[in-house]
Every structure is written in structure tokens, then in C-alpha cells.
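A single protein chain has been removed from this complex, and every other one stays in its place.
Right after this comes subunit A.
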Amino acid sequence: MIRAELTKLRTVRGWLFGLTAAVVLFVGSALLVAAGSHMSCGDQACPAPPVGPDGQAVEDHFGFAHRTLAGDGSLTAHVRDFSGIITYPPPRHDQIVEGLVPWAKAGLVIKDGTRPGSPYAAVMLTGSHGVRMQHDYVHDRAGGPTGARWLRLTRTGASVTAYASLDGKTWTTVGTVEMSGPAEIGFLIASPGDITVTENGLGGTSVQSRFTQASAVFDQITSTAGGEWRYDEVGGGGPGADWEKYHRPAGLEASAGRLTLTGSGDLAPVSGMAAVPYLAGTVPALLAVLIVAVLFITSEFRRGLIRTTLLASPARGHVLAAKAAVIGGVTFTVVLVAVVAARAWSTTVFRANGNIVLPTGALTDLRLAVGTAALLAVTAVLAYGLGVLLRRGLPAILLAVLLTVVPYLLATTSLLPPGAGEWLLRVTPAAGFAVQQTFPAYGHVLLPYTPAQGYFPLAPLAGLAIAAAWALGLLVLAVLRFRRADV
């Protein structure tokens, strides 16, 4: 029965054309968007961000006052003062104000040298998230008593343990992580850019980051590591912002047992930078697939061919299931080929335009390719189910578009308030688009994690499961209704 349905699908030229169009649209859109993306940094190629221990592209830029830590050891200090400035914040963006951004960081760190992207473990006071222990850019945990200003970092063997205290006498453990080998131990200061989102008409948004700077005064310092406190601006390129040039440069001042560290930057995974846009053709391809999937069944009703089909296979549930399997399976295969082609081709074009290609990881790449193929296959089955229920092509196509493409477009443009958009991406079959989220959303990196920026309210597989539940539900409904009907 599967074989017969496959033959049916491949022997109508219009449907072959539709499936080919899906591939062409998918690959073509990816190429078009890649060709339209340019990045330039003066005359040379833009520097790629460093890659962290876990394989992600990371930002590793902070003020670092350090000594060499040979083996075991510890560093204790009191954060006497922690303050900063934010340039031109909302709403009017017209003045520089005093204050700290939520994830400004001042604290203690053990790091494998000063090479950007190298492993580290740190305990820190943040602008508004209390004491945190963070390591290797992507790991973050809160801890310590509220209002603690005393920090301690110790290394014993291969473990680094972070503590926090209110008075410097009673200590609470914040966390322990594994880290061995030679290391530098010292103080860190960082202050990420102030992120604002503006709508730029036509439902699009743009994200801006404005310069901020933080300053911390550490005193009552106890260090087992000896020697001078050496200062490095890790990952820095010298004074960049006007503020640093004319008001307060980044750097270290040491006096009478006190260290004052001033700087900007962050230790965090890079997000918010565009990945290779090889999934850009998803919606156009989806539309083509959707039409073929609907016509695959409604044309049978239109011509009375469904009767011939049922004469050949009277088990109606099986017939509908076989057709669903064929349209789903063929869509999956075709789209998988399209994704692989689009990825290979558009990456070349994207890179040739000077764009930085962020590493995504083999597992993520696999998920994006297989997930996108599955998303379109599931949507095709859903459209086909609507075709069985409505028995007419145009209404079924329109309803399928209304259930899948429309919610996605509404949510990813800023036509709807973000809350409503995210709700749509939770309950409608468009939830399946979650499988296309490239980078995870990190709680310790403040960014607009909105659908417009490629972040979805549901986890990839959860979103796909919602879409699959819709498809399955409609299919079951269709089978139940069709099973006892006269045709």
C-alpha cells in the first residue's frame, strides 16, 4: 500500500514540481540571505571570537589583576565598593548615568592564563544578581548569603571552591568545580554592554548594545600566591570608548592594601550574533510542501479517485495512515537533502562575505537538519489531515497556513506583543519551529530572548512534540470521521 501511494505521489508531475520547488525555495532563500549578509572590520577579515572549553564561541574580555598560582592556594577579599556607569540608557538615550548593569561582575577568578577562551572558575558580586559562581563561560550558579561582600576562592588538588560571607568570619560554600593545571589567580572586573531593543517598523527589531564600565575596590586581601599583582585586559584592544579615553581608562590602581579595578566586557557565551542563515527558506518551502500534501488527498476526493483507492484497500484507517506515512516520509527526505545542500552552499557564501561563522556543535547541527526535516514532515501530515477532514483543497491549504505559518510570522515579527507571540508558539502547531533555535538562551546573559531573535518559548523537542500532537490529533479525527462515511 505504501508502494502504491509512493507511485501515486511521483506520477503527478505537479506534485513533483511542488516538491522540487520546496527544495529550490529552501536552498535559494538560504543563498539569497547569505549573499546579502556582509561583515567588514576595516581592511582585514573580522576576528573570530575565541572558542570556550565547551566548544561555543565566547566573549572573554575583562580586567584581570593576577598572580601565578603554583598548586593549591586561596584568595580572600572584601568588595569595599562596586560602582559603574552606563552610557546613554533608555528611555531617552541622551546622557551617561551612574549605575551597574545587572550582570556587571567584580570578584575573584582562577584562570588558565590570560589567553581568551581559556578555562576559568570565578566567584563574583554582580550588579543585581547577588553572588554567583561561574566557570567556563556557560555555567552559572547563585549562592552565598544575601548581601555578602566577602569572597573567597580556594584550590585544593583539582577542585576550585567558591565561598561567600557577610562578615569575613562565617563562610558559605557557593560551589565547587573541577580545574587543575597551572593557573593565574586574582581579581576580575567586567561590565557587559547595555542591551536595548528597538522596533524598526515593518515588524522588525534591532538590538543595540551600549558601552558600560564597572569599578570595584577590593580590600582586606589575603592571598597565598605571592608577588606583584599584574594587570591584563584579557581580550581587550586598548581604550575604545570615548569614556575610557577622556574620563576613566580601564586598569588597576594599587594603594595601601587596596586594589581598584576598572573595566568593561564579559565572560560569557556569544549569542545574538547571526548564525549561517541556512534555514532562511523554511517558510517558503513549507508553503510548497503544504500545498502538495493537501492536494495529495483532496484531488482524490475531487475526482472520486478515493473510491478506486478504497476498492484497492478497503481498510480505511490503513489507507489514510499509509498516505500520511508517504507524504510525511517523502517530505522528510526531500527537506533533509535541501537542508544539507543549503547549509554547505550558504556557509561558503556567508564566509566569503567576511561573516564570522560561529561554531554550533555537531549535535546542534544534526538537530537543526533533522529537526527542520521533521518539522516540515509533521506540518505536511497536519495539512494532509486537514485535507482529509475538509475534502477540499483550497480551504484545507488556507487553514493549514493559518495554523502554522501565520502564527510563526506573527510571533517572529513584532506585530504582536511578545507575550501573545510566545503564547502562539506554545499552543499552535507553529510551536514546532522551536526545533530551529540555534543557540541556547542563557540565564546569565541578558539578551532579548524573543522569537524575533530566534529564541522560542519551548525546548526544541517539546515544540516539535506540540506540532506532532496537532498532526496526530487531526489525523485521528480524520480517520474517525472517514471510517464510517459514505464516499
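As a working rule, a residue touches a chain if its C-beta (ideal position, glycine included) is under 8 Å from a C-beta of that chain, and two chains touch if they have at least 3 such contacts; residues count from 1.
Basically, contacts and distances are computed from a predicted model.
Engineer: UniProt name of the unshown chain, from "Sugar ABC transporter permease", "Acetyl-coenzyme A carboxylase carboxyl transferase subunit beta", "IclR family transcriptional regulator" or "ATP-binding cassette domain-containing protein"?
Structural biologist: "ATP-binding cassette domain-containing protein"
Engineer: Which residue among A:227, A:304 or A:417 touches the omitted chain?
Structural biologist: Once the missing chain is taken into account, the touching residue is A:304.
Engineer: Where does subunit A touch the missing chain, residue by residue?
Structural biologist: Spelled out for subunit A, the touching residues are 1, 3-5, 7-8, 11-14, 299-300, 303-305, 307-308, 310-315, 484, 486-487.
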